[in-house]
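Every protein chain of the complex appears in place save one, which is left out.
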Amino acid sequence: MDFTLSKEHEMARTLFRDFAQQQVKPLAREVDEIEVFPRGTVEKMQKLGFLGIPIPKEYGGQGCDTLTYVLCIEELSKVCGTTGVIVSAHTSLCCDPIKNFGTPEQKEKYLRPLVTGKKLGAFGLTEPNAGTDASGQQTKAVLDGDEYILNGSKIFITNGKEADIYIIFAMTDKSKGTKGISAFIVEKGTPGFTFGTKEKKMGIRGSATYELIFTECRIPKENLLGQEGKGFGYAMQTLDGGRIGIAAQALGLAAGALETTIAYVKERKQFGKSLSKFQNTQFQIANMATKVEAARLLVYKAAIAKETQKKYSMDAAMAKLYAAEVASEVTNLAVQLHGGYGYTREYDVERMMRDAKITEIYEGTSEVQRMVISGGLL
Amino acid sequence: MGFENNKGIFIFVQQVDNRITNVSFELIGKGKELAADLGTEVTAVLLGYKVKPLADELAAYGADKVILVDDPALEIYTTEAYTHGMYSVIEKYNPEIVLYGATAIGRDLAPRVSARVHTGLTADCTKLEIDSETKYLRMTRPAFGGNIMATILCPNFRPQMATVRPGVMQKLKKIEGAKANLEEFNPGFEKNHKYVEVLEVIKKPSTKIDIQEANILVSGGRGVGSKENFALLEELANTIGGTISSSRASVDAGWQDKEVQVGQTGKTVRPHVYFAIGISGAIQHLAGMEESDVIIAINKDPYAPIFDVADYGVVGDLNKIVPILTEKIKAEMIAKDNW
Partner (left out) sequence: MKIIVCIKQVPDTNEVKLDPVTGTLIRDGVPSIINPDDKAGLEAALRLKDELGAEVTVISMGPPQAEAVIREAFAMGADKGYLVTDRAFGGADTWATSSTLAAAIKNLEYDLVITGRQAIDGDTAQVGPQIAEHLDIANISYAEDIKVEGEYVIVKRQYEDRYHIIKAKMPCLITALAELNEPRYMTPGGIFDAYREKKITVWGRNDITIDDSNIGLKGSPTKVAQSFPKSVKASGQVVSFDSEESATFIIDKLKEKFIF
């Protein structure tokens, strides 16, 4: 067992760190403050191939592995949680299912532009009445000649309105329950596909979270992803991968808050000495660092499991559960160690704490992760 | 050692537009000191075109002898023509030591000459002295961004060559009316494949001095208190020949331009002297200035982190200390009219 990163992974981390520090960090505060989608950053990442990291070269991707992808999201999220989730939703939830379940034609038509930087992707599963219980899908798709007609709506969709290509789940046969759910590739601009309200959120405020509305939306039959009726399985499998991305985002937020706090307590002086000289600070930092490291090991292990194991649901669920809880806890402690300044928007830890909370909720709440984990054990 | 034939200290005289660059006089001054230790003379080597009238000025600053290489090929500085000139002078006269200013010209010319002559070259020296036993030239220079000082010798090759940072050595007091002991020499300049063509000379507009090029920076932070109060710092800067710079706080407060901001989000500077006045010393600021040769901090907070990097720190009220300091420096300057 070897816990060291390979040289290529180390170099990739350096790349992601440099990019995050130089290009993403300077914008993080503004992205949060005015709730603006960082389009410029996305375009830079598209040019550099950051939006196709674990996708094989034959589809135009970078041909790297899931661990490299995780390192990217970790480093981005250290400085900006919003940027981290944009990459995660695009890659794990849109590129990955097309790669896994798409036809050669679909890969050429949709995956290639997604990973070569021309298009951005999103994923629509959640509905007002189908959150944790995703089986309660009410969006319907009815085959009519060469087209499916979609009706219904999706909520809380990351990269909504900003994305060009959407993976949408809908009931093709309600009588079959989850076995009646199918997945579709839907392009922005398709008549009948519109966007509802944009959510105003506590954190990751630059991430565009929209309601998607389908009204007699006709899509070509060949945009069915995989087989009819297998959508629920695809969704669950896709979310297993997505959870690794979110776990990496949570890890990044925690690690970023830790780094920021270490620098702060060394600089900040009270009672004539720097905060780092007080035992309370030392012990808190030790606890935070230990938890971040434990989260990191779980997240990296899940990333490697995705490459090497047929099933990695439990690895992904554990990684996300733990990393998300560590993110909330560590960012909270980071604010505490910053004192009054930490509660102001002058200091990044305030934003990190708000950003962290969502990682315990989306792509399966912590309770869902516990269900997945215990389900595999009991 | 077999170097008995290598005699004298030669100074490469940098002239641009037929005006001698100050560092050349400084090198003559230093050269005179070294020459005294070695019992030898200082020779200024003047390259250019129609530059003969400059020779007496070199004598006025202490050159015992001037070698003039005057040729149309030397009108505008190009590497090959000047290398050939210096190389030929060295071959003919066998100096023991050759010094160049560490300028954009000196740092281009000296390495090329050293490679052609096959001798060592020490860059950007801040200290030169003669070893009392071996009589070698001890050349001391900062390395690693100034964190390390290294003393370099060139025992087995001659001449011993160094480029020297401008502003570090002292020029001598000018002797008005001095006449040069002049020797003219032209090795011939035949164009070959190493010659380049200068298509155009573009002079930089002389706007505000770039803080990254300033030798002395007088930098003010939040503690200065107001835009008006920066006048105290400007007075000090003017007196000591320094330039105003600032911390981020003073820029954010609108007291100073972004252009003069030092620090992570501003510029990284490495002046000879950095006055940090009313600057507490946030990490971001320190990152931009901690490589300065000498840091002098004035701050009323004894716990300000700036004191951790300052060479000399004074705890006190800048409003009182700075004007007194300025007056005292003025007095020193008058006492020493050579400034």
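Going in written order, the chains are labelled A and B, and every chain counts its residues from 1.
As a working rule, a residue touches a chain if its C-beta (ideal position, glycine included) is under 8 Å from a C-beta of that chain, and two chains touch if they have at least 3 such contacts.
These numbers come from a predicted model, not from an experiment.
Student: Mind giving the shown chains that are in contact with the missing chain?
Tutor: Missing chain, whole complex, touching shown chains: A, B.
Student: Consider the whole complex, including the chain that is not shown, and state which of B:62, B:142 or B:221 touches that chain.
Tutor: Selected residue, touching the omitted chain: B:142.
Student: Which listed residue (A:28, A:42 or A:64) would be found touching the missing chain in the intact complex?
Tutor: Candidates A:28, A:42 or A:64; residue touching the omitted chain: A:64.
Student: What chain A residues would touch the chain not displayed?
Tutor: Here the touching residues of chain A are 6-8, 11-12, 15, 18-19, 48-50, 53, 57, 61-64, 68, 72.
Student: Touching the hidden chain in the full complex, which residues of chain B are there? Just list them.
Tutor: 16, 76-80, 83, 103-105, 107-108, 110-112, 114-116, 118-124, 138, 142-157, 168, 170, 193-204, 206, 213, 216, 240, 272-273, 290-291, 293-296, 298, 302, 307-317, 320-321, 324-325, 328-329, 332-333, 336, 339
To be clear about the criterion, only the chains that are shown with their structure count from here on.
Student: So the centre of each chain is just the mean of its C-alpha atoms; given that, what is the distance between chain A and chain B in Å?
Tutor: 55
Student: In the complex formed with chain B, which residues of chain A make contact?
Tutor: Interface residues on the chain A side: 263, 267, 269, 272.
Student: Report the residues of chain B in contact with chain A in the complex, numbered from low to high.
Tutor: Where chain B meets chain A, its residues are 282-283, 303, 305.
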